[in-house]
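To start, I am sharing the structure in question, which I have written as structure tokens.
Some chains have been omitted; the remaining ones sit where they do in the full complex.
Chain naming follows the written order as A and B, and within any one chain the residues start at number 1.
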Amino acid sequence: MAMTIEAVLEGILFVFGDEGASLAQLSDAVNLPSETVKEILDDMANTYKDEKRGFELSVFNNSYKFISKPFVREYIQRILTLSKTRTLSQSALETLAIIAYKQPVTRIEIEEIRGVGCDMMLKKLMAQDLVREAGRAESAGRPILYEITNEFLDLFKLISLDELPHLPQYEETQMSEQQLFE
Amino acid sequence: MSFTVNSTVFEGPLDLMLHLIKEKKLDLFALDVDVLIDQYIAFVHTMEKMHLEVASEFLVELASLTEYKSRKCLPRDESNLDAEEYQKDTREELVRRLIEYQKFKEVTETLQIRFEERSMQIAKPIDREVLRMAEEENLNFLQADSYDLIKAMKRCLQRFHTVSNTEVRITQRELSIDQRTNQLRSIIEHLPEPFSFSDLTADCLEVHLVIVTFLAVLDMLRIQELIFTIEDDEIWFRRSGYDGYDD
């Protein structure tokens, strides 16, 4: 049967489903340098943007997987009850945001910013595989450091942490506006 | 003073303060700390009067703000600049914390939108074929923690959930033995021989379907489409090579 590298990569990613595959695994499988494979995957990702396609290629931290396009969900719900989508509380989101921007970060540092204890919350986020331990800080008591996981990147559609929206820097800008109008 | 919100909606004292700043139209960047502190103290006291359970974080903050306020009321000792320093530091520190927290709250809104978008999108479960292939591989490297376990369980349940929903529709139509026989023929096509009865009922989530499957298998044995052997308490089937059709 005639086939191309694209077809092989598409086939692998299709079969692996929610497990996804890493760039390293994919290049091993097709025996090509990872740069080449990455280029092919980038091109593929573009072709899935076509309006005739029902799924797309999601990329995070050099891992790839196919996910359905957002509009598909409501059609599926007409024929099958989907399990409720995961929800994250405001406190969970805040804690995740702080870890993502400050990582690796200790519990105390998170609590200082939020102004509330977050021991339970950290445990919960770890159980959900959104946060993991990342060694210990050098400071007194050698507290545990936390960082976010690939699962986090996937859940927020981030290719990498560099993609996080910039933290607002309003001290300077707003301040100067303020001064202007004073 | 009337409050339309209760304490449970606030993530913590800083969150409450940001709410008060917004509600009282104070300017976060040129903050009148004294007004904010009065508002905060009043709010927490009202919560207590209403016998609402006030989380300890709110009270800790209340204590330090009250201290700040009372020190300010003390007659000023001209020779001692410490008091003034203390007030300035406390004020600056509070504003700094509020601004820092506000930044994360703002960014959380963006994250929330991304999260909602992504949660509309579904990945397909890993192919059973891969699981089957993986089963042949060695397990010596098995390295995992309890979180891996719950992830595995979640995955199973999610798949189970999808299957049970599709199956419900099928069973509602009351599969006939003939229909099930046809289904079995396609299932058998993908099964390595010999296969067991449980292999044939792997997709059955209701007793009814198991019984229909059993009857269908009996029928396939009768027309010699399948042959069977018994080993280790398990009945094993093979295809006879005869296609089972009468004509």
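Assume contacts are C-beta pairs under 8 Å (C-beta built on N, C-alpha and C of every residue); 3 or more make two chains touch, one makes a residue touch a chain.
What you are looking at is a predicted structure, and each value in this text was computed from that prediction instead of being measured.
Peer 1: Only one of each chain type is drawn here, so how many copies of each does the whole complex have?
Peer 2: Whole-complex stoichiometry, label by label: A x2, B x1.
Definition applied: only the chains that are shown with their structure count from here on.
Peer 1: In whole angstrom, what separates the CA-based centres of subunit A and subunit B?
Peer 2: 15
Peer 1: Taking the touch rule as given, give the residues of subunit A at its contact with subunit B in the complex, in rising order.
Peer 2: Against subunit B, subunit A makes touches at 14-20, 56, 58, 65-70, 72-73, 76, 79-83, 85-86, 88, 90-91, 93-94, 96-98, 101, 112-117, 126-127, 129, 154-158, 164-165, 167-168, 170-171, 174-175, 178.
Peer 1: Contact residues on subunit B for subunit A in the complex?
Peer 2: For this pair, the touching residues of subunit B are 11-15, 27, 29-30, 55, 57, 61, 97, 99-108, 110-112, 114-115, 117-127, 129-130, 147, 150-151, 155, 158, 161-162, 165-166, 169.
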